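Removed from the display is one protein chain of the complex; every other protein chain stays in position.
Here is chain A:
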Amino acid sequence: MEAAARYVKDGADLRDTELRLGLPGSEAPEKPAVPSTRGGKRALQEDDDMESRGKSRPLEADSAEAPAAKAQIVGWPPIRSYRRNSFPPRKAEAEAAGLYVKVSMDGAPYLRKIDLKVYKGYKELKEAMENMFDCFTQGEVSRKDGCSSGSESAITYEDKDGDLMLVGDVPWEMFISSCRRLRILKGCEVRVLRTRQYS
């Protein structure tokens, strides 16, 4: 069947029948020219969108094109926006966004931010935080009187309910989802914390 045979052909043949702008004999553009282009001006402005917006010709449909391009077709898939909102966000976006939380250390003049998603577990997180605030730790030792060691610290976090929790009690995944900000307690407060733990 003629129609069926067409799909076996190389995509280049379709270019002969494509509508596109350009003088006769000029080179076809690298991107597959999209028949849905409307008017010259729009084609230029929306060049980037052409691939994703265009009709997908049969061959391109099952090529290794990134699904991301397909997802940008206006009004496709035909699901009401009402329903789209109940779907979880695109994984790619969620991954790209990162999970940045503020990190404060008592006595440090400014806070930092870290991306929790970058770390695989508590050990890595603690190491990263120690490195981050290394410069401030040196100065701590001399200033606080009555505190045994300036390097003694406890990492705490503020959870969804606003409570101050000790880092390390819950599974890592649960921690990531509930941690809103991190706080490094230094010196005296840490001893108080430790005392309470054992009382």
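FYI, a contact is a pair of C-beta atoms (placed from the backbone, for glycine too) under 8 Å apart; a residue touches a chain by one contact, two chains touch by 3 or more; residues count from 1.
Methods note: contacts and distances are computed from a predicted model.
Considering only "Phosphatidylinositol-3-phosphate phosphatase", "F-box domain-containing protein", "Protein SEC13 homolog" or "Integrator complex subunit 11", the record for the omitted chain gives "F-box domain-containing protein", by its UniProt protein name. For chain A, the list of residues touching the undisplayed chain reads 1, 3-4, 6-7, 19, 35-39, 41-42, 53-58, 60-62, 67-68, 70-71, 73-84, 86-88, 90-92.
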